[in-house]
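Dumping the structure here so I can ask a few things about it.
Here the complex is missing one protein chain, while the rest keep their positions.
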Amino acid sequence: MEYVISVLVLMGIYVILSSSFNLIIGYGGLISIAHPIFFALGAYTTGVLSVNFSIWPPLALLAGGLVALVFSLMLSLPSLRISGDYLLITSIGFQLGLLEVIKHLGFLGGASGLGNIANVIEGDNRSEIFALISIGLAVIVFLFIRWLIQGPYGLLVSAMRDDELVYTSLGRNAMKVKLVIFAIGSACAGLAGGLYAYYYQYVNPDQFEILQSSMILTMVVVGGMGSQWGPVVGAVLLLFLPQAIGFLSFPPSVMAPLQGLLYSLLVIIFLFVRPQGLMARVVRKDA
Amino acid sequence: MTLSILLQILWTGLAVSSYAVLFAMAFSLILKVVKIWNFAQAGFMGLVFYSLYVSLNIFEWPMWAGVVLSFLVTTLAAIAFFHYGIETLRARHSSSLTFFILTLVVSQFMGYLFAMCFGTEPLTITKNIMSPVMLVGGIVVSHWDLQAMGLTALTVLLVYWILNRTHMGQFMSAVADHPGLARLYGIDVSRVYLYTIALACLLLTVGVYLLGLKVAMLPNTPLQMMLLAVIATLLGGMGQVFGAAAAAVLLSLIQSLSVFVIPSEWQSLLIYAFLFMTILFFPEGFSWTAMKSWFTVRRA
Partner (left out) sequence: MIHQKRRPFLALASVALSLSALSWSNVSMAQATDTIKFGMSMPLSGTQALFGADQVKAAQMGVADINAKGGVNGKPLEMILVDTQADPQLGINAAKRFVSVDKLPIFLTSWSAVVKAVAPIANREKVLELSVGANSPEIATLGDYVYTTFPLADVDVAALAQYSHTSLGKQNAAVMYINNDSGVEGANIYKSMFEKAGGKVVAFEAYDAKATDFTGALLKVKAANPEIIHIQGLITDLPQVIAQMRQLGITTRVSSYSAGYNPKVIEQLGAAAEGLIVTSLAPSVNDNPNVAGFINRWKTTENRIPNGLPYTQYLYDSPYIVAELYKWIAKNKLPATGENLRKALLAIKTFDLPMTGMLEVSADHRVKKPVYLLTVDKGAFVPLATIK
């Protein structure tokens, strides 16, 4: 049971990550894959605050989100004023570059990671409580994004994404919308990072590399980019699958590459067979 | 820092920039003509390496046979990828994100495949990685250095000749500028793509051959080498294959020389710093014509 519950915690975290990533790339149409770095920034911020100060956990989580938001502006401001395609390359460079910096900083634990993060929930029901918080936060984020998208702001975003030229010629500031979307999405990732840090009490820079980007991207693509439930379905499914595979008795040398192989194969199949993902209603012409 | 140290670093830095140049040119060429940010290149680099490894160490063929086989295998695989993968997405007018996902994921897929087949031990093409050296005016010159610079120079000249002196080269430029228009003029665009891919694979084959003689490869080594290729392409200017080559040399040399200015562990960070500077100040790539036009009036 405990094991299933720990998977639930992870599920909540990844639902937040995939939903917020979907906000950025699916709804916002912004080609960035640097989502894990904001996840990392949130985790490290919360971790460092908890290791060095005895701070009220929700505050540390918010701090994580805030730091992620600020850093997202550092990425989006210079890159977006040029062209969307450049954001892709800059985001890769930003992610990997910041990770390198983190690996060199002693107070962040360097390459061996930040450990000894305080345990904020004592007792036998620790995992259950974390699972509740994680799922709860995921629900809040999901509903918030849903409210954002279905509201008037969402219309602005769709308009901007579908035809930026027209949008701008109507006197609207596309840049501002992009920055806001990017900031909100990244802040959510930061929150998820803080939760992650508190649950595992250990943060390691290697967990936020391109592989993580690929995983979150897979969840969004398989689930359905630009649909609301898509990322949720993607997250749940793609967390379930490796856990299940992990229990099967394949020879170990086959196991890890096999998981990776299945992941990448899944994405490739989906890109061709069902580019709109599992949950999308409409086959978008630019999917 | 003495003169001899400086010269030594310049020499070895230049030699090592050889494979960086080849990888950057391949990436830039595909971007120029096929208009794809081909992150799958890492997967194909791996394919070259492991084909070479298998031919030399398992079939026990001579080096030249292994190289030819690797080139053929990789070119075929690349062509298949472009035809079944990229063309399909193109027909659907997919977004750049989709292309990005596909190319990256194909690289990863190939990486996992190699890991499953070859394990994750670091492998070298040849058992021994030492290369005989000689002293030339106080500078240590190894046989590998000479081979690397020689082969790279030859390859670059070959590419130059193809792009600028052959009909196929002209077609490539035409397709790069406007595929639709090129088609109207009767150019077989698909055939041009084929040749471009083959040329890129040639560059990769030579580059991986040189790299494999010097360094032990893991399944994910190629992906790590891609960063410099991408940044060199950006810095060199979109559509400037030789600009990318020059940028690759520059970046390599700066990395090598920087050890005297910054602590060696920060060297990799330098590359990212360059990426940012490029995006901020030279988004269209660094080109002399752009610089000149800042000062002169452009002719219509």
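Note that the chains are named A and B in the order they appear, and that numbering of residues resets to 1 at the start of each chain.
The working rule: a contact is a pair of C-beta atoms (placed from the backbone, for glycine too) under 8 Å apart; a residue touches a chain by one contact, two chains touch by 3 or more.
Computed from a predicted model, the values in this text were never measured in an experiment.
The chain that is not drawn here is touched, among residues A:71, A:142 or A:200, by A:200.
Checked against the full complex, the one of B:211, B:248 or B:279 touching the unshown chain is B:211. Residues 1-3, 6, 103-104, 110-113, 115, 117, 119, 126, 200-202, 204, 206-207, 233, 237, 240-241, 243-249, 252-257, 274, 278-279, 281 are the ones on chain A that touch the missing chain.
Residue-level contact of chain B with the missing chain is found at 1-2, 5, 8-9, 12-13, 16, 115, 119-122, 124, 127-131, 133, 135, 140, 142, 211, 214-216, 218, 224, 256-260, 263-265, 267-268.
Keep in mind that, in the parts below, only the chains that are shown with their structure count from here on.
Averaged C-alpha coordinates put the centre of chain A at 31 Å from the centre of chain B. Those residues of chain A whose C-beta lies close enough to touch chain B in the complex are 25, 29, 31, 33, 78-79, 82-86, 88-90, 92-94, 96-97, 100-101, 104, 210-211, 214, 217-218, 221, 225, 253-254, 256-258, 260-261, 263-265, 267-268, 271-272, 275, 285-287. Residues 37, 88-89, 92-98, 100-102, 104-106, 108-109, 111-113, 115-116, 119, 223, 227, 230-231, 234, 265-266, 268-269, 272-273, 275-276, 279-280, 283 of chain B are the ones touching chain A in the complex.
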